[in-house]
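Would you mind keeping the following structure in view while I ask a few things?
Every protein chain but one is kept in place in this view of the complex.
The block that comes next holds chain A.
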């Protein structure tokens, strides 16, 4: 089966004036349905790695394959298509649009697929049911707790049933109880969401423990991979 994500000798060096090497020869493969935690200290290159995995940033060297397709030859517009159809993002800051309702926020996840409004709302309703927020559809994000807001963000990432879900410190802004709920939700996606691949970044060991595989970064290099398959 084609792997969900495949990185070969990926490196990232930012141009002057910073000239920082954020990643160096990063090499790993993530199979479909796998749940992976990328850990490391601050500045280890976790966020850069997630940006490259999510095609938000291009690597300086090496290749990134998503569902078997090399993304290095793709145009910016084609990469937008990959993000719209294959990848779901969850961010530490939630990034919900305050003036839209919870349902509208989730439906925004399908806007760039050209899906009709009625269908978007139908899918958004289902996604909210999956994250346990069916009763909060008409609320505004500001009326929800932090944990609920992050669940809305997860619903937005899942509404299009992407093959890969990338989460950047999803529990970073939450208390322990809410953090646990979110991690459990992400960890069970492979069972409930037809084997969604989950890659999350965290510096929290408890969160990382909930994932099947742990990759540890240090100074832009992989220093430990619990499930290395080559």
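Just a few scattered comments:
By our rule, a residue touches a chain if its C-beta (ideal position, glycine included) is under 8 Å from a C-beta of that chain, and two chains touch if they have at least 3 such contacts; residues count from 1.
Criterion: contacts and distances are computed from a predicted model.
When the unshown chain is looked up in UniProt, the name that turns up among "Electron transfer flavoprotein alpha subunit apoprotein", "ABC transporter permease", "Dihydroxyacetone kinase subunit L" or "Aldehyde dehydrogenase (NAD+)" is "ABC transporter permease". Considering the whole complex, the residue from A:19, A:42 or A:77 that touches the absent chain is A:77. Interface residues of chain A with the unshown chain, by the touch rule above, are 47-48, 51, 54, 56-57, 69, 74, 76-78, 80-86, 89, 91, 93, 95, 97-100, 108-109, 111-114, 116-117, 156.
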